[in-house]
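With one protein chain removed, the remaining protein chains of the complex are shown where they sit.
Note that the chains take the letters A and B in the order they are written out, and that residue 1 is the start of every chain.
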Amino acid sequence: MARPFDVRRQRGFTLIAAFCFALLYLPIAVLVVYAFNAGPSLSRWEGVSLRWFVAAANNAQVIEASIRSLQIAVSAAVVATAAATLAALATTRTPPYRGLTTTYAAINLPLMVPEIVTAVALLIVFARIKMATGYTGLGYLIAAHTAFCIPFAYLPIRARLEGMDLNLERAAADLYATPLRTFRHVTLPLLWPGILAGFMLAFVISLDDVVITEFVKSGGQDTLPTYMLGQLRRAITPEMNAISTVFLALSIVVVTVFFLVSRKRD
Amino acid sequence: MMASDSIAIENVSKIFGSGDAKVAAVDGVHISIRKNEFFTLLGPSGCGKTTLLRLIAGFEFPTSGHILLDGTDVSDTPPFRRPINTVFQNYALFPHMTVEENIGFGLKMLDRPKAEVAARVAAMLRLVRMEALAGRRTNQISGGQQQRVALARALAPAPKVLLLDEPLSALDYKLRKEMQIELKRLQAETGITFIFVTHDQEEALTMSDRIAVMAAGKVLQVGTPREIYDAPANRFVADFIGESNILAGTVEAVAGGVASVRLAAGGRMEAVAPDGASTGPASLLVRPEHARLAAAAGAPAGALVGTLADAVYFGTDTHFHVRLADGTDFTVRQQNRPAGEAAFAVGEAVAVVVEPRAARLLGEDQPRGAVP
Partner (left out) sequence: MSAAAEAARAREVRSRRLLALPALVILALAAIGPLLVVFVYSFLTPGPYGDVVWTFSTDAWTSVFLERDIFDDTLSLADAHMAIFARSVMLALATTVLALLIGFPTAYFIATRPERTRELWLFLVTVPFWTNILIRTFGMLEIIRNEGLINTVLGNLGLIEQPIQMLFTDGAVMAGMLYVYLPLMVLPLYASLDKLDFRLVEAGYDLYATPFRVLTRIILPLVRPGMIAGSILVFIPALGAYVTPRVLGGGKTMMFGTLIELQFGQGRNWPLGAALSITLMALVMVALLVYVRHAGREARHG
């Protein structure tokens, strides 16, 4: 018997969606499963073991790269979020003024430039500065990451601000709050979820970056992604899977928090 | 400005935009609002009433003119230095604070001692009967309760003037009626000047001490509800407040406040004339409830004659639409009596009898007290 007519149904769409989710998760699933392989192969299963996680944890290079990744991601995300918050306050809920469009374009530009082009541009400029100053520290990577994180941090903060009722700040002013106190007692507390979301976006974007880091880093400044990229050229062991699995778990935690924070609307 | 004035608005204009896109949202408004008065700004949407309210609150600054509070010019004073508080249309309650924190916010910003704030908040909660919900978040209470919190929050700092921007429009009919009574009670208890903005004429008529009718940025008439209804200054006010029949005619003579008018629909009618009325073409206002229908045969002298075009039954009364000789539609509203009364049939010739002193000569459609 034919099933009752459903206006939302389109023939075959569910099947394609199933394929899509399989495509999205199969590679990740295989990756995670073989991280627990007892043997050294990525294709022959030899039983469950945590040996590759142990190996990764004892690999000084991995630990060093992880710490460096976190250092860069935290620094870049903090600075980018602070700058993006101020920029969002400057560019939302205002009648147009001279410089507004330019500011807006400048903030969004990094989203439109292919990563490889930004990477090359930074390589060129930072190479000059390294030669001129002799400084080869992490500053270059942090500066580069901060710049490309700004538009990502800006997005949720701007969205939050634009969804905010201007009348709330008017009400505060009406109730004798000076502009500074209005910001502290009304604007900032209401903006907070947006700032948090922006920070987490920036953090993940920085943590995930491969291309720009690969071009900008000086010798011995591998982050976890560039270390992994280097390893992919050699014979791969499940240690890579173990590292990826931990990385993946971290991403999922951050995304979950991001999802919960940005979903909360009050 | 008189000593009893709370707010004086002196020739205030507010122009938005520039060049060709200039719009005068408020155009040369001149009104005085007395102490402890319930004053209503009434008009269709876009008439400038909300802009005028925002000018008084300090969210906008006038392009020209002055706003005086108790005799002091506050035109350029920012809102956080004006002892005037606002109840916003959507309440604008702070979602990240509790009911209590919302009510205490103004006093906290005024750096009042903690004990005083607490006592005042408690008093306000009692005043609006919200003691039980003091600790709730504002998104956990109903629309009517939010309304009360907004009122308490605006009243807590004991402002000299309370501004209310269509505060009842979001409530359903029954709650609106309750809040209307509540607002009148609060005004009586606090003795604060209320300036109330609405587009609802019934609300304005029932609640206000005085009403200013606005259109296109201008004040057309200021008066008590009775003055506005019975003696509208012009056709716009007559049309906007209540239902009205407008008859075209020519004034032939004016004597002792009564004009003798020859009607375009035929016949002649005596009408109450405002001061300074003169002879010439004019419009007459007759409210639908101030006329009754009679059989065409044997109608009294001076009655209007026409054809009954339609009769619409409303339960308490019936609206008869009569087409007069010159094509004007005239509505008669007649209370329904116990069954058995002779009914009029649609298409029948009928007479409309206007009660004595019910017709009123309307002024020109010029705003009063404003320079065009």
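Quick notes on this one:
One rule holds for everything that comes next: a residue touches a chain if its C-beta (ideal position, glycine included) is under 8 Å from a C-beta of that chain, and two chains touch if they have at least 3 such contacts.
Computed from a predicted structure; not experimentally measured.
Touched by the hidden chain within the whole complex are the displayed chains A, B. The residue from A:Ala56, A:Ile72, A:Ala87 or A:Leu196 that touches the chain not shown here is A:Ala87.
Of the listed residues A:Leu50, A:Val113 or A:Leu166, the one in contact with the hidden chain in the full complex is A:Val113.
Although one chain is not displayed, chain B still touches it through residues 15, 60-64, 75-76.
Along chain A, the points of touch with the absent chain fall at residues 7-14, 16-17, 19-21, 23-28, 30-31, 34, 41-43, 79-80, 82-84, 86-87, 89-91, 94, 97-100, 103, 106-107, 109-110, 112-125, 127, 143-144, 146-148, 150, 154, 204, 207-208, 210-211, 215, 225, 228-229, 232, 240, 244, 247-248, 251-252, 254-256, 258-259, 263.
One rule holds in what follows: only the chains that are shown with their structure count from here on.
Every residue of chain A that touches chain B in the complex is listed here, in rising order: 165, 167-168, 170-179, 181-182, 185-186, 189-190, 266.
By the touch criterion stated above, chain B contacts chain A in their complex at residues 57-59, 78-81, 84-86, 88-90, 92-96, 105-106, 109-110, 137, 139, 153-154, 157.
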